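Working notes, structure below.
Missing here is one protein chain; the remaining ones are kept as they sit in the complex.
Which chain is which? They are A, B, C, D and E, in the order written, and residues in each are numbered from 1.
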Amino acid sequence: MLYYIGAISLILIGLYAVLVKKNLLKIVIGLAIVDSGLNLLFIAIGYVKNATAPIFSSESLTADKMVDPVPQSLVLTAIVIGLAVTAVALGLVIRLYDHHKTLDINKIRQLKW
Amino acid sequence: MDWMAFLVSGLVLILIISAVFSIMQKDLLVAVIGTAAISVVLSILFYLLQAPDVALTEAAIGAALSTIIFLIAIKKTDRFEE
Amino acid sequence: MEFSPVHYIAVPLFAAFLIPLVGKVSKELVKLIPGLVLLYLSYGSIMLFPKGMENPIIEIIAGFKPPFGIALYYGATAAFLVTLVTLLGFVIWLYSYKFIIREPIEKYYMLFMLLITGATGIMLTGDIFNLFVFLEITAIASYSLTAFLRDKDSAEAAFKYLLIGSFSSAFFLLTVMILYTYTGTLNLADLASKADMIPANAKGFALLLVIVGMGIEAEIFPLNGWAPDAYSQAPSPIGAVFAGIVVKAAVYAFIRIIFLFFKTPEVLHFIVIIGLITLIIAEMAALRQHQIKRMLAFSSLGQMGLVILALGIGTTESTSAALFQMFNHAVIKAMLFFAAGYLVFHSGSKLIDSVTGLGYDKPITSFFFSLGALAIIGLPPFSGFWSKLNVLISIASEGEILIIVLILAASVVEAVYYLRIIGKLYTRKEIDSNPRRTPISGLLAMGILAIVIIVIGIYPDVLTQWLQPAAENLLNSEEYIQTGLF
Amino acid sequence: MRKAVAILLLGIFGYYFASIFLSLPFGEKREGVGKHYLENTISETGSVNTVTSIVVSYRGFDTLGEVTVLFLASTGLGAILFDVRRKKRNEQNASPIVRTTSTVFYPMIILLGAYVFVHGHLTPGGGFQGGAIIATGVLLMFMAYRKFEANHTLLSVIESLAGLTFVTVGLTGLIYGGSFLVNFLPLGTPNDLVSAGVIPIIYIAVGFKVGAELTVVLDDMLKTIR
Amino acid sequence: MIYFIVAVLSLALLFAVIRGINGPTASDRIVALDNLTTITTAALVLLGLFFERYIYVDVALIYGVLSFIGVLTMARYMGGGL
Partner (left out) sequence: MIYLEYLGYFFIVIGVVFLFLGALGIYRMPDVFTRMQAGTKATTLGALGTILGVGLVQPEWFWKTLIIALFIGISNPISSHAVARASHKSGLRPFVKKEDMDALADIKEAKEVK
């Protein structure tokens, strides 16, 4: 339960940063926070009470006392994808700073409908 | 498992505080430190949720690499938000 | 080794990983590899096409049956779209061959390959998380290619795209989570068969997330702010890729998910309404543009609005008309982007006014542009006419007269701004003749597309016989579930 | 104004969101594919770590996509930052203490990364984590020495070869085993280092690839102007 | 026993976080983060003991290595390196 609260607040805080903040790097930080929140939420969904990690490292472990492995493997993928998106975003931020010498989104915006 | 609930509530509190803190900060270096703290706490939470694989990934990517590329980006741009 | 659907993904990936190695040896070879790969894929898809039309081909990956492993679903709709994508991809490569002269050429071709891989992956995959991964591949390749020219505007457009695209991926991941939580599976067919296990409020929330998340990629009205910028700031062949390939993949995934999980009359009605709004707003916005590629981008949004509208009607006729429209839009818009790319290149400016008089200086390119413009408006001897007619007929048989009136009004607006450009092209004006010529590969690419447009315009039956099974495949979720799960 | 609208929107969204997830029971066992994976991982894939067996075997296609995403990130970053690069970095060296430690730690960290991806099917971790650790180790050297250069040619060759290995393993499976990425090698005894068929091979390839890619990403970003 | 350990560790985490939030300069915050990561490494090993899984110790090892590099990078950034 607590995990859900934490994850949902992380997602909302991150979305708030993306929507409201004016600084490009702050926006990228917001995206990273949203990603973390999603990952936490998914892992929390896969948790089973009094179970252990899905690794059969010794004979005494049985399959019915283990947490759900699927969310874990999906989150692994999601974390790596999040890193890739962050890297590309930061590359673009550096490129934009190189052109405009500012990180303020209001001063950068030139394209309009 | 009462101690677990206690620990988790403390960690979730820290998580939310550091998230709010890192988006409110004007100094971007400090904001990045905040995200690093979020990664630290998330790592412990994944560990408590019996997901060592994910905790390892979060440690490798969240605590180190992601923080580092943010730092490089700050270095190449502005540190302070006007 | 017989050609099977997984080749669509494995072979381009292999080529993309090979390009850096080859680049150490020869730069010319790097340019050739994507062409060879796409030629191979086109050949394979033509071989595979009749089989896929008859019976859906399910290809198992890693030897585990669905729902435990990932499976590729090569049904009639996917067959139609994938064949379109590979053939169009080949033509776009032909055009890029001489058009892209800016370094890093090697990286351009790698990204281009991966973009096509991602788009075919979205169309082929039968697993919802795999769909997410391919969406991300497509999205990241698109961000990088949008910023490929590296000037002020393209970087800004790419960042805007990235920002909105991240929203899309976050929402889509959340959808995957909700669906997994209640059903415990990730295979699309299995999920669809277990859709009743999801409680109503979670289903509503998932619907909201799908519409927002996939709507961003599929360019539905309030969420398509990124599209004009990305289309107009990317290099011209990439504009053609966005209009011809990426949007098609996104719309297909969107409609597939909606039809599988949320197919109720209210939802379909809602889709019709947003399609209509997208169409009208985009056409009105296109009228006001001063830049030629931006105008094409808005026109493209309008066309996709029409497609979404027709898909939302939900009958077999309207769906097949929508698929026909998708085909036409891909071919014609690619040609318009090609021609516009060289018009901008020759006139040296992105503005519409600067093309005045180019019709006499660069007759062939201008001719192709005019042909495309006339075809997309829907004038009779071209293919655009038949698809628009089919859409209108299918709506008329449902008795929605108001929608027909609005579509016709939008078409008139469309005709106004395209004819305006054609008029400008053939206005006599003293301009100093530009020594730069359109290279032969570019003309060849445009010529192929022009032939396709005219042939389909004269013999539409060549295409329409395949549309019926494709539309039925898209509409029939029962069949999807049965074949997808064996 | 903009703030108020954003807060309002997020409030509605958050309420809806929370009402779905907070009603979800926490820590309950659910039926689904996860159960099948847990029960059959050892007999079907030979990997002890179920997460690894899902990532590499059952859903190996996702992993191919994931590797592609990272490859895209490094390629895309190279394209975006193409001409803001400079030849040399001009920061100061670190202090002697940091330099010495980095020199000592560097091979150990690379070794640790290799350990993580070689043992991917036995212990937590795998190709991605191992690759990330290797890239971090290289970064340590970047940080300590101004003159430390990553060999771009070597890195891109490693990257390509590792990617080709992955796809080739997949295609070999297609030829010999009937489907892409199928496990065509013997599974061996569970909990052995050499077991689980192609899983270690794929994870080693992934480890090298991710390490090279992330190093290229870091190097590209470090070498931009300013 | 376990209660005592968890309570003391939580208090320690809390103090470090308070310093991270209050700390007037960025250096203070980096110091707090450094402390946080060390406490976390110790805590991960301890939690591995409580869960009685040997493999969990790997996570602590890798976490320790990577967080060290993260903090070092921040320090180098502050000192004008990187």
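Please note the rule applied: a residue touches a chain if its C-beta (ideal position, glycine included) is under 8 Å from a C-beta of that chain, and two chains touch if they have at least 3 such contacts.
Just so you know, these numbers come straight off a predicted model, no measurement behind them.
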Among the chains in view, which touch the chain not shown?
-> D, E
For subunit E, which residues touch the unseen chain?
-> 1, 4-5, 8-9, 11-16, 18-19, 25-28, 30-32, 34-35, 38-39, 41-42, 45-46, 48-49, 54, 57-58, 60-61, 64-65, 68, 71-72, 74-80
Missing-partner contacts on subunit D, residue numbers | 94-95, 97-98, 101, 105
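Just so we're on the same page, only the chains that are shown with their structure count from here on.
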Label of the chain whose CA centroid is most distant from the centroid of subunit C | E
From the C-alpha centre of subunit B to that of subunit D, how far is it in Å?
-> 19
Whole-Å separation of chain centres (CA-atom averages), subunit C against subunit E | 48
Please compute the C-alpha centroid of subunit A, do the same for subunit D, then give the distance between them in whole Å.
-> 16
Residues of subunit C touching 2+ other chains?
-> 129, 133, 136, 140, 143-144, 147, 150, 155, 158, 180-181, 186
Mind pulling the residue numbers of subunit E that touch at least two other chains?
-> 51, 53, 55-56, 58-59, 62, 66, 69, 73, 82
Okay, what are all the chain pairs that touch?
-> A-B, A-C, A-D, A-E, B-D, B-E, C-D, D-E
Touching residues on subunit A, where the partner in the complex is subunit D | 1, 3-5, 8, 11-12, 15-16, 19-20, 41, 44-49, 53-57, 63, 66, 68-70, 72-74, 76-77, 80-81, 83-85, 87-88, 90-92, 94-95, 98
As the complex stands, subunit E meets subunit A at residues 51, 53-56
Residues of subunit A touching subunit B in their complex?
-> 2-3, 5-6, 9-10, 13-14, 16-17, 21-23, 25-26, 28-30, 32-33, 36, 39-40, 43-44, 46-47, 50-53, 55, 67, 72-73, 75-76, 79-80, 83, 86-87, 90, 93-94, 97, 102-104
